[in-house]
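Please see the structure below; I have some questions.
The complex is shown incomplete by one protein chain, all other protein chains being positioned as in the whole.
Up next is chain A:
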Amino acid sequence: MRTTRPRSGDRVRWWVYALLALAAFACLFPLYWMFIVATTDTATAIKLPPEIVPGGNFFHLAGLVFSTVPFVRSIVNSLIVAGSIGVGQAVLCALAGFAFAKMRFRGRNALFLFVVLTMTVPTQLAIVPQYMIISSLGWVDTLQALIVPGLANAFGIFWMRQHIASAISDEILQAARIDGASTWQIFWRVAFPLVRPAAFVLGLLGFVTAWNDFLWPFVVLKSPEMYTVQIAIKALQNSFNIDLGLAMSGSFLATLPLLVLFVFVGRRMVAGIMNGAFKG
């Protein structure tokens, strides 16, 4: 170690890397372990000392996952639900964010404050009446019961308003107005394309949240063909098969699509979360 002047702005100490590497290891290891158990049969999964390299049983267990529950159907269901919610949030929150950031109307400030305050309302505990409403709509055991309530959210509106307020100059909107564009045309052809990156990240966050959602689908969905992947995992855990590998294999298969997605868009998600955060 060089011992020059102890200016901490200068060099990064080794222990900083050690702590960060430990955190990274802690983040990744459970997923690695999930894969290990998902590739080993029960006899070795419970062997001690445990295996630390993947076994050769991945396709056997994966096949068992697909034959125990309608897993392909579950993935399709999850894609439909999470995809609709992602797109819905990106468009509807951008639209509302545009109105709050750039349009003048009576009650705007009070309504925006209301939107922000709804973020603090713990609506999950109202799940019994929520179920009664879904039931009276005839939506029990349907995918729209999962999609429709998630199409717009307060966080997204807050987020898009911040982005639109800072990324879109009034001059551009005025120019479009002088050219005779209607308000809708200004939003859809001028404003939305300019904030598409932010809307994309918002849609991604909505997609991930919806893909991983558990309680509400668990309450609303009844038949295995309607299950989302998360509920399918629970069904695997419940099945009489005591094979640990089976539930792990299902968990791994349910996580894999998001991991692949994350490899491509993780960088933008990190930037998005950090830009969306408020900065003191």
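As a convention for this text, a residue touches a chain if its C-beta (ideal position, glycine included) is under 8 Å from a C-beta of that chain, and two chains touch if they have at least 3 such contacts; residues count from 1.
Just so it is clear, contacts and distances are computed from a predicted model.
A.B. asks: Which name from "ATP-binding cassette domain-containing protein", "Iron-containing redox enzyme", "Sugar ABC transporter permease" or "Nitrite reductase large subunit NirB" does UniProt give the chain that's left off?
C.D. replies: Protein name of the absent chain (UniProt record): "Sugar ABC transporter permease".
A.B. asks: Which residue, A:55, A:83 or A:149, contacts the hidden chain when the whole complex is considered?
C.D. replies: A:149
A.B. asks: Looking at the full complex, which residue from A:186, A:202 or A:221 touches the chain that isn't shown here?
C.D. replies: Result: among the candidates, A:186 touches the missing chain.
A.B. asks: Considering the whole complex, not just the chains shown, which residues of chain A touch the missing one?
C.D. replies: Where chain A meets the chain not shown: residues 6-13, 16, 19-20, 23-24, 26-28, 30-31, 33-34, 37, 45-46, 48-50, 92-93, 95-96, 98-105, 108-109, 111-113, 115-116, 118, 120-133, 135, 148-149, 151-154, 157, 162, 165-166, 170, 173-174, 177, 180, 182-184, 186-187, 208, 211-212, 214-215, 218-219, 229-230, 233-234, 237-238, 244, 247-248, 251-252, 254-255, 258-259, 261-262, 266-267, 269-270, 273-275, 277-280.
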